[in-house]
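Sharing a structure below in C-alpha cells format, with a few things to ask.
Note that one protein chain of the assembly has been removed; the remaining protein chains are unaltered in position.
All chains are identified by letter, namely A and B, in their written order; residue positions are counted from 1 within each chain.
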Amino acid sequence: MTTKATSQTSVLRLSNIDKKFGQTHALKNVSLEINHGEVIGLIGENGAGKSTLLKILTGIYQPDSGSIEVNGKSTKFRGPRDSVAAGIGVVHQEQSLFTNLTVAENIASGSKVASRFGIYRWGQINRAAAETLSIIGSSLDPSTKVSNLSFVDRQMVEIARAIRVDSTMGGSPLVILDEPTSVLERSETAILEREIRKLKAHGSVIFVSHRLDEIMRNCDRIMVMRNGELVADRVTSTVTEDELFKLMVGHEARAVSSSHRVVAADEQPVISVENLSRKGKYSNVSLSVHAGRLTAIVGSTGSGREELARALFGAEKFDSGSIAINGTKVTGWRIAKAVKRGVAYVPAERKVEGMVGGFSAAENITLTHPGKAAVGPIVFPLARNKIARTWFNTLDVRPNDIALDLARFSGGNQQKVVMAKWLNSPELSVLVLDHPLRGLDPGAAQTVNEQIKLACSNGAAVILLSDTLEEALEMGDDVIVMRDGEISATFDMTKESPSTLDLLERMV
Amino acid sequence: MNLSQTWTSSIEVLSNDKASKVRRIAAKGWQAVGPVVIFIVMFAVVSILTPTFIGGGGLTIVASSAAPILLVALGQALVLNIGSIDLSNASITLLGAILLAMTLGSVGAVAPILIVLLVTLFGSVNGFIVAYAQVPSFALTLGTFGIFQSAALVVSSATTVYVTQNGQAVAALYQSGVAGLPMTFILGIIVAVVSWAFLRFTRAGLGMTAIGKNESGAIFSGVRTRTLKIVAYALSGLMAGLAGITIIAQAGSASPTGLGSDLLLPGIAAAIVGGTSISGGVTNPINVVFGAMTVALVPIATAAIGIDAQAQNLVYGAVIIVVVALTLSRSKNSIVK
Partner (left out) sequence: MANPQSSATNSVSVDTAAIHFSDKKSKASLFSRYTEPLALLGALVVLVLIFSSLNPRFATIGNLQNILSQAGLPLIIGIGATFVILIGSIDLSVEGVMGASGMVFVLMSANSRGGTDFGPWAIVAGIAMGVVLGLVSGLIYTRIKVPSFIVTLGMWYVGLGVATILFGTESIPTLTSDELAIWSSQITLGLPNIIWVASVVLVLAALTLRFTRFGRVVLAIGNNEEIARGSGLAVAYNKTLVFVLAGALSGMAGIIATMQLGSGSATVGSGNLFITIPAVVIGGTALSGGKGGVFGTALGVILLTTLNNGLILSGVSPNFQSAVSGAILVLAIVATAWSQRDRLRISK
C-alpha cells in the first residue's frame, strides 16, 4: 500500500475489516486510510464488496472483525446515528430527502439550534442551511420546497446535509458519494465535479463511480476492490485507465471455446426484440435469440439491462419498439400473457419476487405450471408432491422435505426451487434470468448453471443477466454489452473470443 | 446522550427479537388449536357458572346467533386472506336482508337467489376497484359501507320491513335443524367446508393465499392477482348475502337498526379469533366456525361472569386488538401504517 501513515491528518482508518454473510465472504481483511482533504475514488465490479464497505462505514452493517478509527480514536458504529455523529455523510444514488419539506429543513433541522421548547426557529434553520450551502458554493434558496427542485439541485442539498456543520469530527467531515453521476446529464456532472473540488477544502470525499474517466479526473487516490478484497490503492497520477480495468477484473479471462449451436440461415428466432425503448431506462434495443442459444447481457448499474429483462417478461411497460415470440409480434404484453407463451423469468430479488415465502416448496414449484398436479381448476396434492419430489431429486434440494416452508431453505436451495417452478413448464420457450447465481454457494450455483444449459439444449432461448463477466463469457453464445441504456457491443462467440477487458471497456 | 440512545435502541432490538419469536410461536399455536380450545374453555366456564345453560338449549342458542356472524366472518376471512379487508360486508348483509324481506312476498322463491346474485355483484365491484384502482381496501370499503348503509335506510325508509308471504319457506332454515343445530348454522358449516376445500384444492384458492403471503411473488409467478382479488370480494359479498338470508329466517323481518345491524366487528373478530391473519395468507375456514361460536358466546359469557352484557362492544374491540397483537408477525424494522 502506498498510503503514508501520518496520524495527524488521518481522518479515517480501517484495519483488517472482515465481513461474512453466511457462506459469502463479502469483505476480506480490508485496511485503508483516508486523510484530510483527500478525494478517494472507489471502484470495482458489481459484487466486489464496495457496497458492503460503504454500509460498514455508515453503520448499517457491523464488521465481524477489524477496527475503525476516526481522527485517531478507535470507535464502533453501532448504527447510522453513530456514523453520522462521527461526521460521515452519504449521498445515495436514491435520494433520501424529505421532499415535502424545505431545503433548509432537510439540511439543518437536525442541528441543536433548530428548535427551542419545541418551537421551530425558522430563522436559525435558514441561516444555518444558507451557511452550509455557501460552503459548497450553492446559491439555492433555503426556503424552497425540495419537491420543486431539479435532480441535480437535490443532490446539492444531499451534499450540504452530509457536511452539515455540527459534526464532531472537528469540522472535517467525510462525504461518501455513491454513484452520484449515474443519473446525471453531462452538464450536471460538471457541476457536481466542481462541488467535489470545493469540498476538498473542508473535508474528505469517497467517490464511488463506474465511470473511470470521472474517477481519473476527480480523485487524488484510487482504491480498487475485487472479490471482497482491496487489491490496489494508487495515487491517481501513477495509474492509467487500462491498468485500472485490469485491476478490477483480475486475471484477464478469455472466452472459453465451447460448442455453440449453429443457427440455420432461415431459422426464426424464438424471441426477437426490435428498437425497444423506455424513456430514461434503455433505448433502441434490438436483439434476437434462437432456440437452444444463450444470450448473456452485461452492463453496470444504470445500463438498463434489468429493466429490459423485466420488459421481456411483461412485468414493466416499454414506450416503443416491439417484441416478437416465434415470429408473432406481441400486443398488450403483460406477465399473464408472457407466462402463457412460455416465457419464464427468474428475478434477482428472489425473496420478494421470485418465490412465495410461507408456501411449501411443493406449492411453489407447482404454482405457475402445475402440470399433472392440477386438472382444470382443481389441484391434487398427491400429484403435486410427486412432481416436487422428482424436482428435489433432480436438483438435489436440501433438506429433502417438499412440505417445508420455502422461506426456511437456504438461498441456493430456494433458487433451485424457483428454477424448478419455471422448468416444470412443458412449453418453456424463453428463459430470462436476472442474476440467477447471486448469493449462491458454489454447489448450488453449479446445479443452477447445469439446469440453465439443459433448458437451453432442450430448445429454450435463454437471456442471462450474469453477475460476473467470466460467467457471461463462459455461458454465452452471444454476449451483449449495454451502456447507459444502449447496446454498445455485441459479440458472437462462435466467431469471436473477447476478454473480460474487452467487455469492461464497452461497459464504462 | 448518544451512548444512552444507543443503549436503549440495542435493548429495543433485543426485546423485539424475543417478542417476534414469542409472537411467531403464539401465532402457530393459535392457528392450530386456539379457536377450538378457547371455545371449549368459554363454553365450560359458562356451563359451570350457569347450570341451566346446557339444559336450556344453550348450544342451540349460541349456534343460532353464530350463524350470521359465521357467514360474514367466512367472507371476511377470504378477503383478509388476500391481505385486504372488507369493511362493507356487514352493511351488504343488512341491505340483502331488507331487500329479501321486501321481495320474498311478491317474487317468491327466486328472490333469495336474485338477491344473493345482486350482492355478489356488489362485492365484486369492491374487488374491481381495489384491484384496478389500487386504492387501500379499508378506505374504499369504508366508503362503500356508507353507500350500502344509505341504500338500506332508503329502501326500508328507515323502518322495519316484515316478510308478508312465503316467510315460512325461509323460516324453516331456522326452525329445522340437525342435532340441535339450526339449518342456518349448518349452512354456515357447509360454506366453511367448501371454502376450506376451495382454498386448499383449487388453483384459484391457492393463488389467493399466495397473494396474501407475498403479492409480488404471486405476480411474478403469473398468478392472476387482479382477477382473484375480485373473486375474493365477490365471495365476501355472496356470503354476506347468505348471512342476510339467515337473518330473515331467524327474525322474519329486517331493519337498519335491528338484528344483524352490527355484524361488522363480530365478523372481523370471529375471523381473527378463528386464526385468520390480519396481514394475509393465513386462514382456515373450519376454525372460523369456532371463532364465530366463540364470538356468539361473548354476550352470554360476559353475563355469566357478571359483567354487564352491555359491555360486549368493549370485549369485541379488546379481543380484536389483543388477538392481532399476540399473533402478528412483523420484523422489527418494518413500517406499519
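Criterion: a residue touches a chain if its C-beta (ideal position, glycine included) is under 8 Å from a C-beta of that chain, and two chains touch if they have at least 3 such contacts.
Small disclaimer: the values here were computed from a predicted structure and weren't measured.
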Residue touching the undisplayed chain, where the options are B:Phe43, B:Phe122, B:Phe145 or B:Tyr174: B:Phe145
Residue ranges of chain B at the interface with the undisplayed chain: 83-85, 129-130, 132-140, 142-147, 149-151, 153-154, 157-158, 215-216, 219, 265, 268, 278-280, 308, 310-321, 324-325, 328, 330, 333-337
Missing-partner contacts on chain A, residue numbers: 80-81, 84, 96-101, 105, 109-110, 114-115, 118-120, 122, 145, 147-152, 154, 181, 183-189, 211-214, 279-281, 283-284, 302, 315-316, 334-335, 483-489, 508
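Operating definition for what follows: only the chains that are shown with their structure count from here on.
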Euclidean distance of C-alpha centroids - chain A vs chain B, Å: 44
Residues on chain A engaged by chain B in the complex (per definition of touch): 78-79, 81-82, 85, 313, 315, 335-336, 338-339, 345, 347, 352-359, 363-364, 367-368, 370, 374, 377-381, 421
Chain B residues within the chain A interface of the complex: 2, 5-6, 9-10, 200-204, 206-207, 209-210, 213-214, 216-224, 281-282
